[in-house]
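A single protein chain has been omitted; all remaining protein chains appear in their positions.
For clarity, chains are labelled A, B and C in written order, and residue numbers in each chain start from 1.
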Amino acid sequence: MARYSAFSILRNALSGQKNWQRAWRAAEPKSSYDVIVIGGGGHGLATAFYLAENHDIRNVAVLEKGYVGGGNVGRNTTVIRSNYLLDGNTQFYEFSMKLWEDMSRALNFNVMFSQRGQLVTAHSADQLDGFSHRANVMRLNGIDADILDREEVRRLVPYLDFSDTARFPIHGAIFQGRAGTARHDAVAWGYARAADGHGVDIIQNCEVTGFVRNGDRIVGVETTKGRIGAGKIGLAVAGHTSVLGTKAGLELPIESHVLQAFVTEPLKPLVDHVVAYGADHFYVSQSDKGGLVFGGNLDGYNSYAQRGNLGVVREVAEAAIALMPCISRVRLLRHWGGVMDMTPDASPIICPTPIEGLYLNGGWCYGGFKATPASGWCFAHTIATGKPHPLIAAYGLDRFRTGHTLDEAGVGPSAWLQ
Amino acid sequence: MLRIECPCCGPRDHDEFRYGGDASVKRPAHDDPDPEAWHRYVYIRTNPAGPHREFWQHVTGCRQWLVVERDTRNHAIAAVDFARKLRARKSTLRKSPA
Amino acid sequence: MSSNHKRLSMGGRIDREQPVEFTFDGRKLAGYRGDTLASALLANGVTLVGRSFKYHRPRGIFSAGPEEPNALVTLGSAGRREPNLPATTLELADGMVVESQNRWPSLAFDVQSVNGLLAPFLSAGFYYKTFMGPTRRAWMFYEHFIRKAAGLGRAGTDADPDRYEVRHAFADVAIVGGGPAGLSAARAAAAAGARVALIEQDFLLGGQLLAEPSDSAAASWLKQAEAELEGFETAALMKRTAAFGSYDGNVLGLVEQRDPTDPQPNGETRQTVTMLRARSIVFATGAIERPMVFSNNDRPGVMLASAARTYLNRFAVLPGKKIIVATTNDGAWRTAFDYAAAGAEVTVADLRPVPPAALAAEAAWLGVVVRAATRIVDLNGGHAVRRVTLNGPDGQSEAACDLVCVSGGWSPTVHLTSHLGSKPAYRDDIDGFVPGSFPAGRFGAGAMMGTYATGDAIEDGHRAGTEAASSCGKSASVPAPSKLDLDETATISLREIPSVGRGKAFVDFQMDVTTEDIELAHREGYESVEHLKRYTTLGMGTDQGKTSNFAALAAMATLRRATIPKTGVTTFRPPYTPVAIGALAGRATGHHFKPIRRTPMHDWHMANGAEMLEVGLWMRPYFYPQSGRDVNDAYVAEMRNVRQAAGLMDISTLGKIDVQGPDAAIFLDRIYANGFAKLPVGRARYGVMLRDDGIVFDDGTTTRLAENRFFMTTSTAKAADVLSRLEFLLDTAWPDLRVAVTSVSDEWAAMSVAGPNSRAVLSAAFPALDVSDEALPHMGLLESEWEGRALRILRLSYSGERAYEIYVGATAGEQLWSRLLEAGRAFDLKPYGVEALGALRVEKGHVAGPEIDGRTTLDDLGLGRMAGKRSGFVGDVLRRRPALQAPNRQRLVGLECIEDGKRLRGGAILFLPDEKPYGHGRGRVTSVSFSPERGHYVGLALLAGDVAAEGSEVVAVYPMKDDETVRARIVSPVFLDPQGERLHG
Partner (left out) sequence: MASSMSSRDFSLSVADCPLIQVEGWDGTLTQFEKSVSASLGTKLPASVGETVRHKGLLIIRVAPRRLWLALDEGTQAPALAVDPDLGCSVPLGEGRVRLKMTGPDIARLLSGCVTVDWHAPAAAPGRAVLTSFHHVSVVFLRTGETACELIVPRSFARSLSDWIADG
């Protein structure tokens, strides 16, 4: 696989761009693989890459029902942070952050990881105390974090609403300087290309429609491209986890909900950080192309449709103006939705399953983009060794039965009902 | 907006309602001591891509809890009724012999 | 240059009586009412209007509608600065200040146009392949410059002074599009008896008919159709209104621009977003013409044929005198004919071997030169076209020209009909996509269905309008529409195979995507249309590829040797045209962002200078400045006064629920962890509710007013959730229980009088009432009347002092509040705020929000005994899960600061004295307060049960205050009066 570099660009420029190769082969399925990863999203592709890279398991296929990166990895608002509170989450997301910091070079694909810093505004003394608690935990786990007072926030992001008509005045903020964004598509393509470079087959337009059993073991999958045998199978289909889980006979604590995202017309640089509104549901960053990319809350009902409704569009716009009155005349260019695998404690599930040969990676809710590298790393380890990686010990299916739930927000099961 | 036809208030935007999730899961009796039963009720969801029976409360209207049958792929609504009515119907069913 | 020198002396739909002045990049220019900015610029001979996104190539005006990729400008300044507006959709208004964008230092001379020379390196997606070193954070360096180079217009940073509205509307039949199809659909539906809304983004009705000469048959048909529609008062004609999105439940999102030409008194609404709920919808959105792909096809002076015709006939502008019409179909010939008739020298280059004889004949008659089987392969020109290179049967030849009109066929406008997820379907005969399928209550008509000829479109609209009306029960018989035949010959267009000479051939003009980029994407395996789009950014600009997408996917289909339908289209998403975020927010901005909730005593708090605090939607007194200069002074003073004399607190924000019915007691027994069935009438009890998963949900006191009636209070924050939960259980789980629950939160003003003097205050305030401890013991109730309003006095204490909660009809709240202060003056009764309230409860060891954080159980909070041996209540079973019983679970303890000059802080992490402070620690400080009682800081904490022995020490670590560490002793959470004497004393 030819390396990408400034030099390769020069060389190709002179030869009229005629000599570039495919980023990954257009593979057709073999009759069987050591490992089949279902789902060509960020997590599935990363898993395949680390299976080869870390565990030298190369007879691997990634099966994607549509086009690689067409799921949530290709439609998310790309916020990457490691400001988690609870033991089990904190370390996992910080490990992920470290992998992000080296991803472009590890993959030889520029994923444009931009550590521009993320802040969340606080609107009362109590809220700021809560943020301080979080920041303290981060620092004590070796993660960068800062608490800003109102004036420090004003200096950093003067265009927020500091006027006296603000409905929820800004008291301060929590800030993580290493947080930021990355180019969503590049993450999918970068992992696909790197995995392909290790011999992994990336098979698009190949929907898994069922599982092949031998006794109580799963030994392969039925697909729209025929039956494919597998030693082990990793499930990484995000919003569709329940659909395939049910086919495999798993009973899962997951509901699929739609989350919308929004982008404005391209503008010259305006928002230099990731800014989140602590008084309501709105967060925003500016893509390198210039669009303000923002999001809000779930639409609030089970959905497998990749689109939302006008009510949430308006609520998000209201919150946007409440935080940033200056974007009133900026125009919304496009809005879309993605299907989210919501768990009762809003934390993910990565683990072996009761079914031999089947491994589960899902329940990422609206936070799984930032987890992509660590998830792939740990899931690959779990599939390769059959034992959960220590960093995902807390993400087992049985935690709901035992009560070891990880509820960062403390809203409980069916959080999305509130 | 989803337009939900409340049996007593007529068709309304869904943001007049509070969503209550899967209505097909059966809540154990209040004094049912079986942890497994409660675990299933609180956590396990079939989460179908297709017809889904779900609770909605017309919270800014008549405040009644409704059961709506909606296709989660396209939001087409097949049926709406009062949760009480269905509950009552079910319990009579349960009483009837066989 | 004489102003308007390209304007014809007569014709058009402009009002020559009303000249309009505006500036473009500082140049003063003039136009007429009825112009768009684009038509006015053309009339003034301005050809160079913008710069492209990537290569900063000079660009002109390409279209006459919202599909415009090139002519984007910035309007206004400061808070009214609005970037990226297509000049083709801006209705010209007096005093408009317009700037070109994405250029520096000037439009004519733009430094970054060197990017054009770098083009070989800046191929699609080049940035994925480089900028990866030398250091880890290298990208942060490159990104800085890339961000600066990217983006189009610049947004302002001031708040927008203008006003927006969001409205709710309803209709039987909504019709999107006011062209011939839409007009006849609207007429049919209205005549059938339906309430109709006709939605047109333009400021004139007529659609493509506006491109017909203003004295033509088409024009008189239009006049008559409009008059007829205005005759129905059940038909709303919504001009300047774009349907930007189509949503579930037949809801359309509309955005209406106010008429910029009529002078508005200030404060008038600039834009209105309407949520239109229609019983049925007719989409008559027309079709968008496609460009042709050849070298330098993006130069100023290249224009869509239908647009050129619009500028000539609608705006009476003749942008060129020597024109080339390059086409694949019949439609563009009409442009040629009209220009010839207007005196221009015209050549038609038709790709087809044998253009229809009828057209050829008319061309000959009008002196139009016709070149069959001929196409443009290259174009020469900088800021305006000079020459094209034609390639035909008799080889290559050059032709001088000052305007090039192109037509690569038409694409039906299927955006809105695709928003709900139905993929459009390819139709061979028109070589374009039409709506795939229509759900019930939705219809299509005219060009958007591929029905191009005007006469047919009118009949199609009539059919759709009639069906739409009858689908909502309106089916009065409707007379046929008056006919209009523009003798358009059928539009068979020949698919154009892009032909590329040496210069770049653009497919997506705005995003600077060329045929080479598409080839590169294909070569690198980004061959799915969605990959093509994302890799090249094709169709991702402000125009969303309205003109370009088809050509691109056709090119990809060819490269893949696949059919067009197999190659497919990218997903259409709202909005159809961009919508200002402020318009979507409407009036819900500033203090109207969320409604403000005020207690009955609100005005008193304001009048007495209370510092107020937002708590959810509520406004609550935080502290009273007369108690101290800042909150820290004030709350301690207010606390002291409560402990030593008496304090008055507004607690009206508590959730209050009336619970009634024969089974009320049974019901409460199930929803509370502690029992209520045996609670005597006239007594109150503190209760805790769990969630189904066994975690604490909310707490409050519930009082038994009568055998069958209870008065429940909840926390301020959970009031709504608790009520819905109760209703949920009654409706879905226990419908057999005869219980009614009703929110009475607004019904009662509530205030608490706390402190040693509180009883004295009460007897002074209510001389007629017996408030003795016999009549009103701790947890007792006294019901009465005050000033004709119901009165309830509960003897409850949150602060640990003797205290009373007084509930009175809300309308008498402020009056009673004042009365109490007056009666209490002799006893030093002073008001106190939420900060003091919080501190008092900390001193007394009462848990609240910071402890009830959605992760703690009864046992964690030291309330396990409340449930005792009970079972059968909500959450009982799952609270017994092993993890929730573990010995090292964090439990509530009290902490006492034992280092002089130091203080405890909420959010500090707890470690053992001997251990290295790293990780998550053994627990955390949840709430703190200075304790006047103890003379130092005390706090509540959640601490691992296995290290929580009273008397032992912990260290509270607070990295956020430069790693402050504070030693603290573990004590009982009840810092004050453990025996509870003060409650009674």
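To be clear about the criterion, a contact is a pair of C-beta atoms (placed from the backbone, for glycine too) under 8 Å apart; a residue touches a chain by one contact, two chains touch by 3 or more.
Model, not experiment: these values are computed from the prediction.
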Among shown chains, those touching the left-out chain: B, C
Residue of C:Arg738, C:Arg903 or C:His936 in touch with the missing chain, whole complex considered: C:Arg738
Sole contact to the chain not displayed, among C:Trp748, C:Tyr804 or C:Phe911: C:Trp748
Candidates C:Ala119, C:Ala169, C:Leu494 or C:Ala717 - the one touching the absent chain: C:Ala169
Sole residue of C:Gly50, C:Pro86, C:Pro600 or C:Pro850 that reaches the chain not shown, by the stated touch rule: C:Pro600
Residues of chain C in contact with the chain not shown: 165-170, 195, 275, 277, 586-588, 592, 594-600, 618, 652, 658, 660-662, 708-709, 735, 738, 740, 742, 744-748, 789-790, 809-811
Chain B residues that touch the omitted chain in the full complex: 8-10, 12-13, 15-16, 59-64, 82, 84, 88
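Quick note on the criterion: only the chains that are shown with their structure count from here on.
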Geometric centre distance via CA averages, chain B-chain A, whole Å: 31
Mean-CA-position distance for chain C and chain B (Å): 29
Inter-centroid spacing, chain C versus chain A (mean Cα positions, whole Å): 22
For chain C, residues contacting two or more additional chains: 247-248, 251, 275, 420-421, 692-693, 878, 881
Shared interface positions of chain A, touching two or more other chains: 305, 309-310, 344, 401, 413
Residue ranges of chain C in contact with chain B within the complex: 247-251, 275, 277, 420-421, 439, 670, 692-693, 724, 727-728, 731-736, 871-874, 877-878, 880-881
Chain B-facing residues of chain A, complex: 240, 242-243, 246, 251-256, 300-305, 309-311, 344, 400-401, 413-414, 416-417
Contacting residues of chain B [partner chain C, same complex]: 1-3, 11, 13, 18, 20, 23, 27, 30-35, 38-39, 41-42, 55, 57, 59, 63-65, 74-76, 82-84, 87-88, 91
